[in-house]
Every structure is written in C-alpha cells, then in structure tokens.
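All protein chains but one are shown at their positions in the complex.
Chain IDs A, B and C follow the sequence of writing; residue 1 opens each chain.
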Amino acid sequence: MQGPLGLYNYWIVIVLMMTGFYIVIARPNLIKKIVGLFVFQTSVFIFFITMAKVEDGTAPIIQEGVNLYSNPLPHVLILTAIVVSLATTALGLALVVRIRESYGTINEDDIHVQDEAS
Amino acid sequence: MLTENLVALQVVVPLIFAPVCLLLGKSRHAWACALTVSWLALGIATLLVTRVATIGTQSYAIGAWAAPIGIEYRVDMAGALIIFIIAAIGAMVMSYARRSIEHEIAAENSGYFYACYLLCLTGLLGIAATGDAFNMFVFLEISSLSSYVLISLGTTRRALTAAFQYLVMGTIGATFILIGVGMLYMMTGTLNMMDLAQRLPGVDDTRTIRVAFAFVTIGVSIKLALFPLHLWLPNAYTFAPSVVSAFVAATATKVGIYVLLRFFFTVFGIHFSFVAMHVGEILMVLAVVAMLVASLVAIFQDNIKRMLAYSSVAQIGYMILGISLATSAGVTAGMIHLFNHALIKCALFLCMGNIFLRLGSVELHDLRGLAQQMPWTMAVFVIGGLSLIGVPLTSGFISKWYLVSAVLDAGLWPLAVLILLASLFALIYIGRVVEAAYFSKPDPTAKKVREAPASMLIPAWLLIGANLYIGVDASLLAGIARQGADILIGAGVP
Amino acid sequence: MSAATTLLTCVAVPMVMPALIAALHRRPNAREAVSLLGSGCLFLMVFSLLDDVRQGSLPAIDLVSPVPGIKIGFAVEPLGLMFALLASFLWFVTTVYSIGYMRHHHEKRQTSFYCYFAIALGSVMGIAFAGNLFTLFIFYELLTLSTYPLVTHAGNTAARRAGRMYLGHLIGTSVILLLLALIWTWSLTGTLDFRAGGILEGTVTPGIASVLLVLFVFGIGKTAVMPFHLWLPAAMVAPTPVSALLHAVAVVKAGVFTLLKVSIYIFGIDFLGQIPATQWLMYVAAATIVLAALFALRQDNLKLRLAWSTISQLSYIVLCALMVSPLGIIGGSVHIVMHAFAKITLFFCAGAILVTTQKTRVSEMTGIGRRMPWTMAAFTIGALSMIGLPPAAGFISKWYMLLGAIEVSQWVAVIAISVSTLLNAAYFLPVVYIAFFHAPPDAPDRVDINEVKEAPMMILLALGITAVGTVALFFLSDLPMALASQLVGGSR
Partner (left out) sequence: MEHLINIVLLGLLMLAGFAIVRTKSLLAVAMLTSIYSLLSASLFVVLDAVDVALTEAAIGAGISTILMLAAIALTSDEEKAPRHTPLLPLFVVIATGAALIYGTLDMPRFGDPAAPAHRHVAPTYLQDTPTAIGIPNVVTSVLASYRSYDTLGEVTVIFTAGTGVLALLGFRPRRRNTEDTGRKKLVILRVVAKLFFPLILLFALYVLFHGDYGPGGGFQAGVIFATGFILYALAFGLSNSQQLIPHQLLYVMAAAGVLIYGLVGIASMLLGGKFLEYQVLANDPVTGQHVGILLIETGVAITVAAVVLIIYYGFVSRRPAPGDI
C-alpha cells in the first residue's frame, strides 16, 4: 500500500498504546494501572512486530525455495520485552497484593488519604 | 584471560553471583557473598579505569560477533568513571549493610535482599558498559525491577506505595525509551550506538528521528528524576531501607544521566541534539527550576531522608545544567558533580541509616541534641552537608567551581548567581539539621542512644575521606572527567 | 626552622590544638594551660617572621592544587604579618581574659568553646598568611563556620536565631557574591595569585571590573558594609570573649583585611582609580560610617553599642581601601591595629561589668566607675582612642586617613570621618560620664555599691594589657607604620 495510507497500521497501534497509557495515568485503581501498563507494552510490541513485516515475506525460518523473510531482529527484541513485561506485571501485582494487605484498599486516592492522615 | 575480558567480567561477575546469593538464603553467607562480589567489582573497575586511561576506549564484542551484528560493550573514559563510582559505592554500601539490614529487614528476606542488590548492581554496571541501545534497555530493566523490590522492603507500608509509584513511572519511562529505540532502529536498521551515530546523520531531518529523540529523552528523564518527572523519587528515597536509599541515590540517577549523555552526544550527536532539537535550552530551564524549587522544598521537610531526596532532585539539576551547556567545560562539570554527589549523598544516607538504627526515626525533632550521643555519625552529616553546600576543601566545592566557571565561560552569569543561590538553600536545609543536632536541647523524655557500630561508621568515613581528598586535590578526577567529556563532545562531530 | 615551615606551623598549631583541648576536657586547668601555651607560642612564632619581612624576604610555600591554576598556599607579606601579629597577640590576651570570664560566669561547654576558638584563630592565621585569593577564601569560610558554634554557644532560642542570621549573612554573601567574583576573576585571568599591582589590569574592561568590585565589596560580608551589616549586632549574643576577640578583631578585621588585599593585589590601587564603581562604593562606605554611628547612639545595651560602633569603624577601612591613595592605605592598615586594641579593651570592660554586676545596659551603669575604677579607666582610654584623641592610638590612624582623603580630594570621605568623630564622642563620652559622675542608683544595698569591687584578676590583667597597649601604640607606632609603608612601597 502506498501513500500515507500505508501508515494506518502504525496509527492504530498508536491509538492502542495511548489507550494503555491513559489507563495507567488516569485510573486510581492499582490493578487497573498494571493492566494499563500491560496494554501499553503489548501495543508497543505490536509496533515493533509491524515494523518487522516485509510485504510478501514469511516467518524468518529458513526454508528451501523461500527468499523473502520478515525481519527477525524485532522479533527477538520483543521476545525479550515480553518477558520484561511479565516481570513487571508480576512484581506490580505482588506489590498491589501487599498494599491491599496493609492499607485495605487498592484505590490510589484512598491510599493517599490514609498517608496524609498518618 | 582476565585483562581482555575485563569489561565483560565487570558485569557478569555480579550477575552470576546473584543466584548464588539467593541460594545462600538468609544466612550471613549471603551478605558475605554480596560483599565479596562488590569488592571484586570495585577491583575490576579499578583495573578497567587504569586500562582505559592507558590504552584508550575498550570495545568488547560479546560472543565474538562484531558490532553491529552482535552486542558490543564499549567503555570510554566517561563510562569507566561511572562504572568506577557505581562499584565504589556498592563496595562501601555492602561493607556497611549487615547491621543495618539485620535491623530493618526481616531475616527471611535478607537472602532476597542481597540477591536483588547484586542484580541492581549488575543492571547499573551493564547500562554503563554497553554500546547497544536495546541491551541498555534490558539492563535498565534489570536495575529498575530490582530497585523496585529493594525499595519495597522498607520498614513502613509506605515503602510499598513508593515502590509501586516508582514501578509505574519507571515502566512508563522504559517503554518510552523502547519506543524511541524502535523508531531509531526503524530508520537506521541498527541498534549499536556507534553504528547509529554513523547512520543517523543521513536521516536526522526526518520527523521520526525527532520524535524518537523526544521519547528517549523523556524516558531517560523519568529514570533520572529530572524535574518535573521526579515525582517518584522523594517517596522512594524516603521509605526505602537506609542501605537502599544510600545505594540507589548514589547510583541509579547517575546512570540515568550517563545514558542521557550517551544518547545526546554519542548517538544523536551534539549538533542534532543541541542545535536542531534545542534540547540545551529546555534542559537548562528545567535544571534551574529543579535546582531552585527542589532546594526550596527541601527546606520545609521534617523527615531528613525526604529532605535529602529533594536535595537529590536539586543536585540532579546541577548536573543537567552542566550538560545543557554542551561545552567541554560544562559536561566536565556535570560529570565531576555526578561523581562527587554520589560520594556525598551516599555518606549522608548512610548517616541516616546509623541514626535510624539507634533512634528508630529520622524526623528532625527526634534528632535534637543527637550530636552529643552520636558524634561520629553527626560529624559525617556535617561534612557531607558542607560538601552539599559547596564549602571549600570539600568535593562539593570543586563541583561548584567547575560548574560556575563553565557557566561563566558560556557567558551566562545570571545562571551563576542562581547556582550559588541554590547552594544557599542547601545551607538552610543542612543548617536546620545541624542546629537541631548540635544546638538544641534534647527532649528530656527521649531515650539515650549509643554511637553506631564501627562497621557502619567506617564506610561512611571512607566516603567522607574520599570527599575531602577530592576537595583538596581534584586533579585526577577532573582529568578523567575532562577526558570523558572530550570524547563525548568529540564523538558528535563528524 | 625555616621561615616556610614556621609559616605552616603558625596555621597548623591552632588547628591541632582542639584535639589536645578536647582530650583534656576533664581537667580544666591543664586545658587552659594548653590554650595559653598554644597562643603564646603562636605569637612568638609569628613574631619570629618579622625579621624576614623587615629584611624584605617574603617566605612562601604552596601545598596542593585542587583545581588547575589555583593553589592552596601561604605567603608572608607586610599587611598579613601585621594582621597575624595583632591577632595572635590579642588571642593570648583574650585567653587570659577568657579563663577569668568563663569560670566566673559559669559558662557551659567550656571545652568546645576553647576548641572552636582555637580553630577560629587558625583560620585567621590562614587568612593572614594566604598566598592567594583562593586560600584566603577557604579560611574565610572556615572562620565563619568555626565561629558559628561560638555565636550559638548559649544554646537557647535567641542564640539559635542569631546563629541563623550570622550564617545567613556571612555564608550568603560569600557564597553568592564573593565566590562568584572569585570564579569570575579566575576564568578571566586564569589565576588568583596576589600580585603587586594587581592581576586584573589589562584583562578586563572597567565595566566588568566595576561589577567585580561590587561583588567583592559586598561579598566580603565580614566588612559589614551596609546593607549586609546586621549579622554583627546579632553575633553579640555570644560570650564576651568571643565578641571581644572575634567580633571586634579577628572576624571583622579578616573582612577588611581581605578587602585591602583584594584592592591592593587583585585590582591594584592604580587600576582601582579607573573603575567607575569605586567612587560609588566609597559613598556607600561613607554612609555606613555615619548611619552606623547614629544607630550606635541609640543603643542602650553596651555590647550592641560597641557592635554598631564597630560597623562604623570598619567602613573607615573600607573607605581607605577604595580611596586610591597610598596614605589612605597606610591609614586603613594601621587602623586595623589601632581599632583592634581600643575595641577589645572596650569589650573586655563590658564583659567585666557583666561578670561583676550582671549589668548590660548603659542606663544601669550609673556610678559604676566608683565601684570598678580600673575597668572604667581602661574603658575611657578605649573610648578616647575610638574618638581619635591623643594620647590614644586611634589618633594616628585617623590622622593618616584624613591626610589620605585630603591628598586625593575625597571631600565626602573627609566629611564622613569628621562627622563620625563627633558622633563617636557623642556615644562614648556619656558612658564615661554616667559611670564616673552620676550618683549610683538608690538601691537597698547602696552601701555595697559604693565599695570598690573589681572584676576578677585575670580579667583585669587582660584589659590592663590592652589599655596600656592602646596608649603605648600612640607612642610606639613605628612598627605598624613601617609595615604599612612597606606595603605601599611594595605595590608601587
């Protein structure tokens, strides 16, 4: 696809990213924030994988008779990034669990009120 | 084997011993392991600095895959300086840690603590050593994730929220960096920094590169707590365990600044960053605001750790101000202050650890008359504080001297006045503590406390000793910083 | 011992004495013996340098260089030697006085008092013998920091507030203005050495030099030129020996000494004359002289009156430093010595009165001369010297100042000096008059009041020495005059 329309993929991905970003910074619920980060990061992965795509290419596994492959490097980067995202999610959720145990709430505004009071 | 693999060993040694530390569990051995590795890292760092100084920039192709195919470790003078200060702070903090950790962290968590500490050290060293943009992201995440854990181990529940806040902001920052790196890759096809530097001039008038630049800058700025993206920092430093505050305050933001330097000067090049993108002007404004506002806020803090945290935000302003000048003198000043501030802040936070150990509080009003009971600890605070203010014969003065003369060289004398004004604020907030500890009558109901144990005093005093040494003879440090700055500045010129 | 080693020892001795003093803190007699011995030795060592200077050799030594181009180093030159001689001699006398005062007044934390006192004196030695402006700055700051605990010695709220004022003014001005001037000078000229004839001439325009001069004059907050003068009255909460030696001699004189050094060796008095700001700064100094004297007139607290008087007197020297006249420089330099002897005598007297009668206000001192005749006699001598009447030493310096001002036709300076002389008389003579010629108040214990009940022996001894010194310097003014002339001769 030529012309600016050839970028539509990226634009949608940006909308997706911003959806996640918005959840992170606008929502006071801590689990929702983690979900937001997850969505944000997953959308960035889509961005990377999109850039790796080569028109009419195939998965970068060398086969007889195929000579156009998609770019393997972003795939590798994203494999790493997915694991980073899992690590972040796990740690974030563990923190949420502990926060809930000591504050009795997972709402940022309520936590703030309690911190101010103490 | 040792000498040619020095760069790799610098990072790999702590990495390999982190799981060992986990296996050692809650026994003292975990601490001994972390301690040994920290000193080993310092030894390697010392060798590395000498090596870089004698035979120049070290490039190391991991897996023998030459860059840009493989990942390159590349340590020039600037990187070596950062690596050295990280390793030095690590060695000091670990020598200090045992008593403080026994006091502040539940015994069953101590093994995890030391493992996470080693991971954090690995991450920070890795960032400083790498010459690959994506590899930097990975090690950034190692250091960030481990520091979230370290911070969350603080004694109050607010440590948890502080860690969570840091996690959210840190992850946003890291994701921004990832987006930026992705765009760079998209336009150049490479991730290696030197290769990027070569290939970027061909595409640097594109909007994509400009946005990539902005995202990397913002992402790194979150990590280094540049005003106004510093919101995570005060809570994190306040509620983290004392040892962690000392370690993280002295190293994490510094590495952030180093990353910024790398991107501005090495990757994008001085021309693109400062002429085309005007990042110098923006950073300068933010740095000055950080210096003044954060110092002012620090004056009104009653929790001394929080006060020191705001002071850190202000001091980061000094470093960024130096960098924003984009002159050799300015970058030198920034790097000198980076080094000195690590020494100063680490000592001050260790001091807070001593006080917390004995007193169970670091609130200003609990410190009244403390100097009688903990004279050595408070002496550390006084000298560290004087250094923060920039009194002569301390390292802080050297920083200020270089920074002010760099600013004057650039013809910006009003900035010089503002820098000095901000040090006056430092005088006020340090003065409040000194006044309480030395010249106020202790609360008659307060319990008597003893001086902190020698194992916690000696590392703090070693840092103070280094601080005073630099105050008297900074030629070595200044020489290294100048060399590093020249490489950075020169790297941007085709 | 070579002259250079002596030089280093002079700075080092007071710096290491605190360790000894602290070690002896359970044995007050030994502790004070150490203080006396240390101060005595110091004076003798400084004195031994006199020969070198008189023969024209100026020993110097450089230690380290924290930043390329600037050094920490020491050197002797006439003005510095004069200042060092003065400070070390008066330290000895003050130590004698302190022993009487502190014990009699039952002060707390005497050990830390003696420790910080010694460090302060070490800093003064560092300032006097600084080989360059950078070294001078270091000891200047050290002096501020080491005297801060002395100001807040009482440990109460008032003392802490005064301490804040003290640090705020002195560190504030020195860090913002003086340090800026320093770094600026360094980045313009690449050096901070003291050189005869100055280092700035030829490298900067008169415009920038004006800015620098303003930064220096106000940055050296210890000169107490208005509007940065309020720290000095605030510092009066300190114990009297501190006010006497530090805030009448060492600290304030360090300020004007620094200014003299800057004008002679950084700007050079010839170049100073070409700078537009000089004239304006002279007006500020002249205004300070008169205004501070007026303020002094209104003070009822004797120590505060003395403090305001000091502000006024300091600006004499500032005036001289800016007057671009060799005779003025001589007058200003000598005034450092003359004023020091007189003012320390006055403070000693104020302390003696406080210790003996617990009185601090002038209005309460009616008839006190009958009870403490020796003290008040010494006070009278000091007052005469302040006014500038013979046979007190103040006459000599004032004479040269006036000559200098007339030589370069600075009529504003002449007027300021003349007017302030009248004001000096107006605020000192009433004290003398009340003390000797007013009847004591009608108190129930009136009988006792008329009896002679003098201050403790150590105190009397100290104030006797300084009072005699004040008179003796009138007759024996050769030594300071010789050093001062050497100074002007050297800069030409």
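Basically, a residue touches a chain if its C-beta (ideal position, glycine included) is under 8 Å from a C-beta of that chain, and two chains touch if they have at least 3 such contacts.
Bear in mind the structure is a predicted one, so any value in this text is a computation, not a measurement.
S.K.: Going by the touch rule at the top, give the shown chains the omitted chain contacts.
M.R.: Its contacts among the visible chains are A, B.
S.K.: By the contact definition given up top, give the residues of subunit A that touch the hidden chain.
M.R.: Counting over the whole complex, subunit A touches the hidden chain at residues 1-2, 4, 6-23, 25-29, 31-32, 34-35, 38-39, 42-43, 45-46, 49-63, 68-80, 82-91, 93-98, 100-101, 104-107, 109-110.
S.K.: What is the set of subunit B residues that contact the non-displayed chain in the whole complex?
M.R.: Counting only subunit B, the missing chain is touched by 1, 5, 8, 12, 15-16, 18-20, 22-23, 60-65, 68-71, 108-109, 112-113, 115-116, 119, 122, 126, 134-135, 138-139, 141-142, 145-146, 148-149, 152-153, 179, 183, 185-191, 199, 203, 206-212, 214-215.
Definition applied: only the chains that are shown with their structure count from here on.
S.K.: Please classify the inter-chain touch graph. Allowed labels: line, ring, star, complete, other.
M.R.: line
S.K.: Farthest from subunit B in C-alpha centre terms, which chain would that be?
M.R.: Max centre-to-centre separation from subunit B belongs to C.
S.K.: Any idea how many Å lie between the Cα centroids of subunit A and subunit B?
M.R.: Computed value for the inter-centroid distance: 28 Å.
S.K.: Which subunit B residues touch at least two other chains?
M.R.: none
S.K.: Touching residues of subunit A toward subunit B in the complex: what are they?
M.R.: 17, 21, 24-25, 30, 33, 37, 40-41, 44, 47-48, 51, 73-74, 77, 80-81, 84, 87-88, 91-92, 95-96, 98-99, 102-103, 111, 115
S.K.: Note which residues of subunit C are touching subunit B in the complex, please.
M.R.: Residue list for subunit C touching subunit B: 64-68, 72, 134, 137-138, 141-142, 145, 149, 152, 155, 159-160, 163-164, 167-168, 171-172, 175-176, 179-180, 183-184, 186-187.
S.K.: Mind pulling up the subunit B residues that touch subunit A in the complex?
M.R.: For this pair, the touching residues of subunit B are 134, 137-138, 141, 145, 148-149, 152, 157-158, 160-161, 163-164, 167-168, 171-172, 174-175, 178-179, 182, 185-186, 191.
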